[in-house]
Structure formats: structure tokens, C-alpha cells
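Below is one structure. I have some questions about it.
Every protein chain but one is kept in place in this view of the complex.
After this line comes subunit A, so read on.
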């Protein structure tokens, strides 16, 4: 068993390679076969991550399924004695209660997005190969226990996304792909800068070790870091992840991607890629520099409120359903920030719940928009209307998704918003009250958008639209199922997270209670 668990995480991260290798040998014209391999290729990661989730030990805060191999050793200088100094970058993987649910989320949404890719019509083979490379990158980001490895996986998502947006997107796809690349490139650059400075100071890239060193003031490496320097590093990490999350004013690229990328890719983008920002912010930003994060937390809350309200107000005036959801994502990511700003474990829990829950909800909603687009060739709210008549099933799911998104009790959105605000009220009641306005606004814009789409007079040309096909029903039901599961049985997420959240912020929880 031991030898199996030793390579389990690697096998999970690189399991999409199997599909890539098989796909490479399938001739281009066999579209159906390629699609099937593309979809079945996501089954293996899902099984592995389910198994790991199942055998995960909730009661410990330690990393589990740890793997460690020597990798790169950089000679960096000679001592007077002639001995060679080296810095070691190792191949280190490991998951805890925060990353494990995110890996499962990635595997599930990955599979659903693969099913949604059924709609893809051109250049299937390349599409699915890139798709699986993207999947490796995303799984790797959450599994990495090493900054260098984290960075590599983080960047690994960049290139396939560039292609997936630029080749398979809608009209202005190239523009969107460029914008995506440049913004995220800058984010990665800043992140790399911070990582290397940390590496030079700490002489290690292991995330776990760095967290330990930084929270041990007696450690010489930690002592060498002045508070101002720490603050600078925290801000660098914050900006890097804020671009990814995206936090206002770094969000413009994300709107383009949401509108121009193909539906299946938006599912992944909104469902997982944005979450890498939240995850990084929690693990590296707050995890490494809790005191600095604590000092910064008022700003976190302010930025969170800006995100929540700005996103909600702009979502209200959008004419394009995709834009409504894009702004809604910005608004919902604001709640993640609010949760972080609370600096207590309830708030953190709310933020991480929101991360997972929004992953499922936005994946579901974007999938539905893709389905609607497929039938009607439009996503403009004014052109749509009365879809409930011809597509009752789709409309029903859409309504359910919207309800989850606006935080109806019994669904995942409720739990996350509840926890996040509960946490924040404990620390900054005034700001929390302002932020809570966002919940009201969310209800307004979502209901407006959804009701105008599904009810009201039906344009004649939409009278005979086909309702959901079997291949489309699967993602809808599965995603909605998870949304409800988390809503009615939050412990499924809460249990693994609780211990880990306590471990990642020992100082913060000490300060914030």
C-alpha cells in the first residue's frame, strides 16, 4: 500500500497523459472516436481523485499522499573552502484538506467540461490534447507542495488556454487570447519574482517548510526578513493572485475570456482557473505572511466589497447573458475576498466553500449558456425569451443554478455566503453590512436575467427548440447534484477543510479568534 500511495498523487496529476498519448495515434477524421477518448480520458483522474478523497484522513493537518524526489540542484557559489553551495528544487507533491477538495472539483468539472466539449466541431484532436494538458496543469497546481512546481503547473495552464481561446472561441477570440496571455503573464511574472526572493531567503521551495520557517521567529531565515519586506512580498503575491482571481481593477481580461471562449473552456476557466488565484492567495499570500495579511485585511475587505458591488451593479445592466455571468463571477469572487478578510476560520471556510461552490455553479451556468447558444445562436437577453416553453428542462436547471448562485438555502451558494459573512461580521460589522447588500443585488440581476430568458413571450423562431439531449443532461444533473449535496450536507466539504484551515493560519486564528 505504501508504494502505491507514494506515486498516487503523481499518477493523478499526470493521468490525463494517457488520453493525450492515445489521441496522438488516432487519425484526424475519426471525430467520434476522438470525442469518446477525450471524454473517457477524464474518467481516470476522476476515479483517482475520488479514491483519494475517500481515503483522505480528515483528522490530521499534515500533508497527505506526499511525494518527494530530487530534481534540480542549482550550484550557486563556492565557499572559501572550495565546497559548492547548491540550492535544491525538488519534485514535491502533497495535499491537505484545502487542496484535496479542489482537486476533486477539478476532476469533476474537467469531466463535465469534456462532456460539454461534445459541441466542439473543428480540429477535435488538437482540442482534446490541449484540454488534457490544461487538466494536468490544473491538477498539478493544487497538488504541488513546491513553489517552483506550483509555478510550472500554473504556467502550464497558460499556453493551452491561449490556444483553446484563440482557436475555438467566438468572434474576437484572438484578442481575448492575447489579453488573457498578457495579463496572466504579468501576474506570473510578479509571482515568480516573489517566489524567487522567498527561495533566496529561505533556501527552500517547499511550501510546507516555508510556512513553518516563516512562522518561527527564532529561525535565522525568518529573522532576516523585516516586516516591511514581508509586507512587500505579501503585496506582490496578492497582486499576482488578484489578477488571476480577478480582483477589481485587474479583472478586464477575464470578461473577454468569459465572452469569447467556447462554453466548455469557460466552464473550466470560471470553475477552476479563477480558483487557482483564491487558492494561491490563501496558501502563499495568507499562509506565508499571516500578520501582513492581517494588517492588510481591511483593504482586503474593501476590495472585496468593491468586487461584490461593482460586479453586481454591472451585471444588472448587461445585455449579454454571458456578460451577466462574467460580472456575477467578479461579484462572487468578492465574497472570497471578504471571507479572507475576516481572518478567522469561519470566514476562511466560507471563502473556500465559495471557491468550490462557485466552481460548480458557474460551470453549470456557463454550460447552460453554451446549450442555449447552440440552439439559438445568441446569448443576448433581449433576443431570447420564453425558452421555458420549448426547453423546459434546460430552463428549469437554469433557474436552479441561478437560485444556487444567489444563495438560496439548501444549495452550496448559501453555505458559502453565510459563512463568509458570518466571519466578516465578527470582525468588521460595518463593512460586512455593506457587502451584504451584494446578496440583494445578486438576486435582482440574476432573476432579471433568468426570467427574461426563460419566461415571457417566445419569439416565433424559438418555438421548436430541442430540449436537452442525453449528453447534455449528464453535466447538468451531476453539477446540480453536487451543488445540492454541498448545500444540504456541507460537512462533505467542511470536514476535510476544517483541520487544514486551522493549520494554514495558526497565527491568524490566534489573533482573530
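A few comments on the model shown:
Criterion: contacts are C-beta pairs under 8 Å (C-beta built on N, C-alpha and C of every residue); 3 or more make two chains touch, one makes a residue touch a chain; residues count from 1.
Simple rule for what comes next: contacts and distances are computed from a predicted model.
Missing from the rendering is one chain, named in UniProt as "NADH-quinone oxidoreductase subunit N" (options: "NADH-quinone oxidoreductase subunit N", "FAD-binding protein", "Electron transfer flavoprotein alpha subunit apoprotein" or "Branched-chain amino acid transport system permease protein"). Per the touch definition above, the residue from A:72, A:224, A:433 or A:491 contacting the chain not shown is A:72.
Between the chain not shown and the residues A:193, A:239, A:380 or A:408, the one that touches is A:193. When the full complex is taken into account, the listed residue touching the unshown chain is A:85, out of A:51, A:85 or A:299.
In the full complex, subunit A touches the hidden chain at residues 71-79, 82, 84-85, 151-152, 155-156, 158-159, 162-163, 166-167, 173-174, 177-178, 181-182, 185-186, 189-190, 192-193, 196-197, 199-200.
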